[in-house]
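Note that one protein chain of the assembly has been removed; the remaining protein chains are unaltered in position.
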Amino acid sequence: MKTKEPEAKTYLGVPLYRPKVAFFEFSSCEGCQLQLVNNESTLLDFLSLVEVVNFREAMTEKSDDYTIAFVEGSITRGDEVERLKKIRKNAKILVAMGSCACFGGVNQLKNRFKNFDWVKKQVYGKHPIDSGLVRAVEDVVPVDLRIYGCPIKKEEVEKIVLHVALGKSIDIPKHPVCMECKANENICLFDLGEPCLGPITRAGCDSWCPNNRAGCWGCRGPAEDANVEYMKKIMKEKGFSEQTIMERLDCFGGFKKVK
Amino acid sequence: MKPKLKFTDVTTQPPDTQRRKNDLSSFEYTHRAEITSVYPLTDMETIYRIQVIDPEERRRFKFVPGQFVMLEMPGIGEAPFSISSSPSIHGEVELCIRKAGNLTNFLSKVGRGSHVGIRGPFGTGFPMEEMRGQNILLIAGGLGLVPLRSPIAYVQENRSHFKEVNIIYGTKSPAHLLFQYQYDVWSKDDINLNIIVEKTDPAWKGSVGLITESLLKILTGRDSEFYHNTYAIVCGPPVMFKFVCNMLNKFHVPMQKMFVSLERRMHCGMGKCCRCNVGSTYTCLKGPVFDYWTVMNLKEAI
Partner (left out) sequence: MIFRIFEKKELRSLFEILAAHNKIVGPVEIGRDKDKNPVYAFAEVSDFNSIKLNYTTTKLPAKRYFLPFQEDLSTFRIEAGNWQKTIDYNAKEPLIFFGLHACDINALNKLDKVLLHSVYPTPYYAAKRKNMFIIGIDCVPQSFCFCRSMGSDTALHGFDMFITDLGAKYFVEILTDTAYNFLKNIKTEEPKEKDHVLYMKTAAERNKKFTAQVETTDLAKILDMEFQADVWKQWGDKCLACGTCSNVCPTCYCYGVEETVNIDLKGARKTKSLYSCNLIDFAEVAGGHNFRPERHTRLKYRYYHKHRGFVEAFEESLCVGCGRCGQSCLAGINVPEVIASVRGGKIK
């Protein structure tokens, strides 16, 4: 795939900003980038808003000349640190994309273990790789913008790119998932006796998991003004064990800084 | 007869052109309007003159000083702006727009001739008729001069209706003074101009200090006749109008004669979205212009 050079686009007479963008992946499943190419109905419009110069999942050419770098994945190896620093240097805007890049994601669960050699042996067996403590992108280089979610929501990325093109501010919901869950008319997971982090997790996913009767695991991290302390108390009162609560809060690493 | 309900189509009800406030079709109706002039005021603020395009709508579009309009740029946003121009010109408004959000950022990129949508005018105004035969204090801090320009224009056009008129205007520094090109005309219309800046610069020859110092000079040594027959219009940040109104109160200017304009977030302008509520009062319906007595009784106002 190659993005064509389309004629300069305008909106209501105002020329749009068409940034050169690049996508990079670190320790991750690359599922976030896959999301981007998933929605075929809007893919061409999306690609016409930006000039993609680097996107391993979709094209072969590569270039270091970009304004916005979308970075997926957590940072676990020494060579990753070097690569990330170089990207930071090249990019004007660095976007952490997905839970791994934003918080370390599921990968950071291994940080709980003191004995890394044991972990490596359990995971990789006879083929060990160089892999250390898992870090979020912001723990290595400064991050300008975060796109939350595991995986990210394509509609949200489209909106962000459109807003960049139009010069509109990027407004990611500040409130918790409950708002969307109620709008989707789901039965509250707590009524069903299931744990759920919806009341303290940042919205924007359209309550993806609760829509499927699965409690929220907090992949988008805390909502602004999230009342984590009281939520823990509520869950305890509802009969959930300390372990159940901590498993959820720790899963994606988003609540590390607030809990 | 079939037990089938008939669909009631509310769009077929004739529009009530005389009573805009009761007409269903006026809710989302925007006047198509054209930006006829763009006048940069400072690095951050620009004056947009906006004219309703349809001649009949233009004739009917009237407002009173202190009211606001909702300005819409399709797909970009809609926001309230206080009208900053003379109420005697129908179908045209001047809005002073500061780059602060999506709408205002986008507006800064569009030029003369662009079309925007306007809803309104909305809200309460300063009771200029009631002030007839009285002294007027027009007090503005910072950007507060923007909404004040409308009553100032009214006073100029009806100068004989009022006794002594004072503008008291304070800003951070001489560089922040707005509408300097109008000061001469205001003075020539026998409006006393009292300008004060907080921080001076080498070229500044005027007063330095807080707005209340300027006000104190004007109020000191007057007879009770003056205080009882004075109206004040105060526009500026809440801390400023609190100090100003407290001072006026000390001199026994009646609270019902002091008017302030409150600013809140608004999404509708028509008393529905609740975003502008102060305590439980709708700023868009009961305000934005309130007398100070009412403000004192509003929870959360200051």
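Each chain gets a letter, A and B, in the order it is written, and its residues are counted from 1.
Note that a contact is a pair of C-beta atoms (placed from the backbone, for glycine too) under 8 Å apart; a residue touches a chain by one contact, two chains touch by 3 or more.
What you are looking at is a predicted structure, and each value in this text was computed from that prediction instead of being measured.
> Given that one chain is not shown, which residue among A:V123, A:A183, A:A214 or A:M246 touches it?
Of the listed residues, the one touching the omitted chain is A:A183.
> Given that one chain is not shown, which residue among A:E82, A:E224 or A:E242 touches it?
A:E224
> Can you list, in ascending order, the chain B residues touching the missing chain?
Counting only chain B, the missing chain is touched by 1-11, 21-22, 24-30, 72-79, 100-104, 114-115, 117, 263-265, 267-268, 270-275, 277, 279-281, 285, 299-300.
> Which parts of chain A are in contact with the chain that was left out?
9-13, 16, 42, 45-46, 49, 158-159, 162, 166, 174-176, 178-179, 182-183, 185, 187-188, 190-193, 198-200, 223-227, 230-231, 234
The rule is simple: only the chains that are shown with their structure count from here on.
> Between chain A and chain B, tell me the centre distance in angstrom, where each centre is the average of that chain's C-alpha atoms.
44
> Hey, which residues of chain A end up touching chain B in the complex?
11-14, 166-169
> What does chain B use to touch chain A in their complex?
Checking each residue of chain B against chain A gives 73-77, 101-102, 105-106, 109-111, 114.
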